[in-house]
Structure formats: structure tokens, C-alpha cells
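One structure coming up, written as C-alpha cells, with questions to follow.
Other chains of the complex are left out, but the ones given are in their true place.
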Amino acid sequence: MKDLIEEINQFRDERNWRQFHNSKDLALSLSLEASELLENFQWVSSEKAVAENRENIKDELADVFIYGLMMADDLDIDMREAISDKLKKNAVKYPVKDDDPSH
Amino acid sequence: MKDLIEEINQFRDERNWRQFHNSKDLALSLSLEASELLENFQWVSSEKAVAENRENIKDELADVFIYGLMMADDLDIDMREAISDKLKKNAVKYPVKDDDPSH
């Protein structure tokens, strides 16, 4: 993801935006973008939302990732490692059941 | 990110969870994880939150990415491309000012 982070950092440095980018406001902004993503599904079924709003879903999902990558970069978090570590924690929390045919 | 997506897909297939993973509930879940991330900053300054909750911030940020990557995979969205495309749209929406010394 390094090339993406570089692209994102260039974007915010060209606009001198890093001065506003404390982690609290980045977390708040990520939450707002997650809501804009969710808004695509308001009052409609999942299928209808995807059929009608796929392009906007893609854009809002990208905004979520952009804020997430900004935050990770500021806090020196390696997202690849963070995701892999969290999947291991989730696997302990939600063990695969022994009688699960997929196991 | 392909290896991450494979790791995530293995996680949900081992638990037979894909049956629950319609896009509407994934968007809803991503929004809930974004709130759990934001909760680290409730009532405190950005600095204090980062100093005290960095590990939890990392975990919640990872959960946001995990749901985001699930959703992208289900909708055949290439996140690398989606992020790069969205940065270009944002650049048009927020042009670098001519008198901006960083320009």
C-alpha cells in the first residue's frame, strides 16, 4: 500500500491540510464517510442499492480507506500487519466450530 | 492487497459467514466499527487518546479495513484503483490554490 500512502500524502501536502489532520478529527471524518457509504442503503434492499449506486458505493468506500490510511500513516501503523494481526485475534474470539463442514 | 483479501476470505469461509454478508449489513458493520474507532477519542484530546489507546485504535482501524475489503471483494471493486480514482476526483473538487506556497 506504500504507493497509495505516498499518493495520499502528496494530496494533503499540496493543500497544506496536515495542520488540520489530528487523529481525533481523522477518526471523526472516517466515521462521517462510513455514514455516507451507508446512506446508499437507506430505505432500500441491499440488492437494489448495489444495482443503483455501485459507483457511489465505490467512491465512499475509497474515502473511508483514504482517511484510514492517513490515520495509519500519522500513527506509524502498518495496515497490512494490523489487519493480519486483527484477523488472528478475531479467529480466537470466533473459533471455527468442530462440526463445521467447512472446517 | 490480494494476499489480505485471500486471508479475509479464508476467515469468513471457515465460519460459513458469507451467507450473512450482504452489502447492506457490511456497510452497517463498517459504520459500527468506525464508531468503535471514534470511541477512543470520546471526552479526551486527540493527543491523550493516541497516547493511551494506540493499540485499540490500531485494532478498530483494522476492523474497518476488514469490512471494507470484504465489501470491495463482494462487489468486484479494486480498492487500489478506487482510491486512486477518488483522489483524482477530490483533487478536482479541492484544487490546489495558485498562491499556495506548496504548489
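Residue numbering begins at 1 within each chain, and the chains themselves are lettered A and B in the order written.
Please note the rule applied: a residue touches a chain if its C-beta (ideal position, glycine included) is under 8 Å from a C-beta of that chain, and two chains touch if they have at least 3 such contacts.
All figures in this text were calculated on a predicted structure; none of them were measured in a lab.
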Subunit number of the complete homomer, 2 shown here: 4
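Here is the rule we go by: only the chains that are shown with their structure count from here on.
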Centroid distance [mean C-alpha coordinates] between chain B and chain A, Å: 1
Interface residues, chain B side, partner chain A - complex: 1, 4, 7-8, 11, 13-16, 22-25, 27-28, 30-31, 34-35, 37-38, 40-41, 45-47, 49-50, 54, 57-59, 61-66, 68-69, 71-72, 75, 77, 79-80, 82-87, 89-91, 94, 96, 100, 102-103
